[in-house]
Every structure is written in structure tokens, then in C-alpha cells.
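A single protein chain has been removed from this complex, and every other one stays in its place.
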Amino acid sequence: MNAVYYISSVVAVVATVAAVTGLNAVHSLLYLIVSFLAVALIFFTLGAPVIAALEVIIYAGAIIVLFIFVVMILNLGDVAVEQEKRWTVGKMWVGPALLALVLMAELVYVLFQQTVHHLPGAGPIQPQDLGATLFGPYMLGVELASMVLLAGLVGAYHLGRRRQPDETAQERQEPVDAGARR
Amino acid sequence: MASIPMEQGLLLAGVLFAIGLTGVLVRRNIIFVLLSLEVMLNAAGLAFIVAGYRWGQPDGQVLFLFVLTMAAAEVSVGLALVLQLHRVFKTLDVDVASRMRG
Partner (left out) sequence: MLHLLFLVPILPFCGFVVLALFGRWFDRRQVAAIGVGSIGLSALFALLVGFDFVIAPPAGDHFSQSLWTWINVGGFSPHIAFYLDSLSVIMILVVTVVGFLIHVYSAEYMEDEPDGYARFFACMNLFVGSMLTLVLADNLLLLYLGWEGVGLCSYLLIGFWYTDPANGRAARKAFIVTRIGDTALLVGLLLLFTKLGTLQIQPLMQLASERWVVGSSITVAAAGLLLGGALGKSAQLPLQTWLPDAMAGPTPVSALIHAATMVTAGVYLIARMNVLFTLSPVIQTTVAAVGAGTLILAGFSALTQRDIKRVLAYSTISQIGYMFLAVGVGAWSAAMFHFMTHAFFKALLFMAAGVIILGLHHEQDMFKMGGLRKQTPLVFWTFLAGSLSLAALPLVTAGFYSKDAILAGAWASDAGGRWLWAAGLGGALLTGLYTFRMVFLTFFGQVQTPFHLKPGLRLLLPLVVLAFLSIVAGFLDLPRTLGNQPWFSDFVHTSLPETKEIAGSVERNLQIVASLASIGGILLAYYFFLREPGFVRRLMMTPLGAALHRFWFVGWGFDWAYDNLIVGTYVRLARANRADVFDLPMRGIALINQAGHIVLSRTETGRLRWYATSVAFGAIVAVGIVVFVT
């Protein structure tokens, strides 16, 4: 099983790098699906089968599908790839990568400062435990999560709908993708 | 059922988080920015799972569920904003939307 974890880790890292650095949005999203699937496997090896399933269903499923919908709505083609090439020149990566590396280094430093190493896992967590905890001590959290989802729903609806002409008077009018969405 | 040391799990979470962060900082295309954000959120969730695994407690998974909820809400609003941005500025460049300049 350990081999599964390590292989999945490598796949996840490689796929994520590919997703983040990719120029074509659809390709990146596909890489991201791979990354999420790898992480789902890792979850499974870490004794969290329910979470693994949710990772596949929601992250790799719903969220990425939402991304793909948007990308298709916007109808980005080869022009977008060319644009991406212009936008992401190589040296632009240096600074942010350095920042991220420093953050990483700090984390690693903290991790290996621990006095006790190589603690084995305590074992899988049964789905019923998860359910009992979720609807026991975290009841309020669940309620709040529902509120967040509702707010997200309303927000997305409000932002996503087409404005009436009088509402967009002060905004630059006539989006190019009007035809795409019709 | 693997026996992975906690450090290695957290290390993986850290690496994924750093990659996501780099993406957020580098990309100008707002879709890639959101995509990188998803990576970061996923890495954070991974850290929770690793911790829960280490202590044998379900709380880590519960918190992953909350992160998941949050990510779903965030991405729906974010993508709606992408649509608006594209509709108004006819581009996906986040630097164009800099009206909040001090």
C-alpha cells in the first residue's frame, strides 16, 4: 500500500505542475483531474474512503466540470493559447516560485523539527464515525456550511446573469461572447 | 491500509500548496488563477486528512468536508466573476481589472 501512496504522490505533484503551468485551459483542467484523482487515491491509502469518493465526485467531478463549462462558454481557442504564451514568460516564474519555495522550506523545517518521527497512522476511520462526528459536535458547522452554499448560490446567480441594458449603462457594453452563449 | 509517516503526508500537502501558490502569483489568466486556488484548497484539505489519519480522529475528515463546501461555493462565485470580467473587459487578464488602484 505504501507504494500506492508514493506513486500517487509523484503523479499528483507532476499533474499539478502541469496543470498550473499549462497554456491551454482545457489541458490544464484535465491535468488537474489527474491530480485530484491521485489525491483521492492518497486519501484512500490514508484510511479515508468516504473522502476519497467525495474528492472524485465533487472536486474531480463537479468543480472541474464547472470550470470546463465556463471555458467552453468563453470559447477560448488558439488565440487564447498564444495570449497565454505572451503572458507567461519564463522569468516571471522566478519570483513567485522563490516565495513559494521559502514557504515550503519553512514548512519542511517545522515538520522535521519534530522530536518524534515516523509515527504510524492510527488506522482507518469508519464512515459511521465520520457521520456521527459531523452531525454531533459539528452540527453548527454543517448548518453554517449550508449557509455558505446558499450564499454562493445566490452570489453566483446574481453575478452570472446577464444585466439588463439600463443596468450596464456605465459598463462597457456588448460582450464578444454574446453569440457563443446564445 | 498504508503506514505513512505524518511528515511525508504533510510534505506532499506543502508541495502541492506551494505549486498552487506559485500558480496564483504567476498566472494572469483568471481561469488559471482560480484553478491554482483549487489546488491550494485541495492541499489544505490533504493536510487535514493526514492529521486526522495520524490521530485516528474523524475531525480531520469533517474539516475536509467543510473545505470542500467552501471550495464549491468559492468556485461558483469565482466563475461567475470570470464571466462578468470577460463580459465587461472582453479579456481574462486580471491586471486589467485594477480599478481599485490607490
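Letters A and B mark the chains as written, and numbering starts fresh at 1 in each.
Keep in mind that, in the parts below, a residue touches a chain if its C-beta (ideal position, glycine included) is under 8 Å from a C-beta of that chain, and two chains touch if they have at least 3 such contacts.
Because the structure is a prediction, the values reported are computed rather than measured.
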{"item": "Which of A:11, A:26, A:53 or A:103 contacts the chain that the document leaves out", "value": "A:103"}
{"item": "Omitted-chain contact residue, chosen from B:19, B:33, B:47 or B:72", "value": "B:33"}
{"item": "Contact set of subunit A toward the excluded chain (per top definition)", "value": "95-96, 99-100, 102-103, 106-107, 109-110, 113"}
{"item": "Contacts of subunit B with the absent chain, listed as residue ranges", "value": "21, 24-28, 33, 94-95, 97-102"}
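In this text, only the chains that are shown with their structure count from here on.
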{"item": "Centre distance in Å when subunit A and subunit B are each reduced to the mean of their C-alpha atoms", "value": "5"}
{"item": "Residue numbers on subunit B that touch subunit A, as the complex places them", "value": "1-12, 14-23, 25-29, 31-32, 34-36, 38-39, 42, 46, 49-50, 52-59, 61-62, 64-66, 68-77, 79-84, 86-90, 92-93"}
{"item": "Complex contacts: residues of subunit A adjacent to subunit B", "value": "1-2, 4-5, 9, 12-13, 16-17, 19-22, 25, 28-29, 32, 35-36, 39, 42-43, 45-48, 50-51, 54-55, 58-59, 62-63, 66-67, 70-71, 73-74, 76, 80, 83-84, 87-88, 92-93, 95-97, 99-101, 103-104, 107-108, 111-112, 114, 117-125, 129-130, 132-134, 138, 141, 145, 148-149, 151-153, 155-160, 162, 171-172, 175-177"}
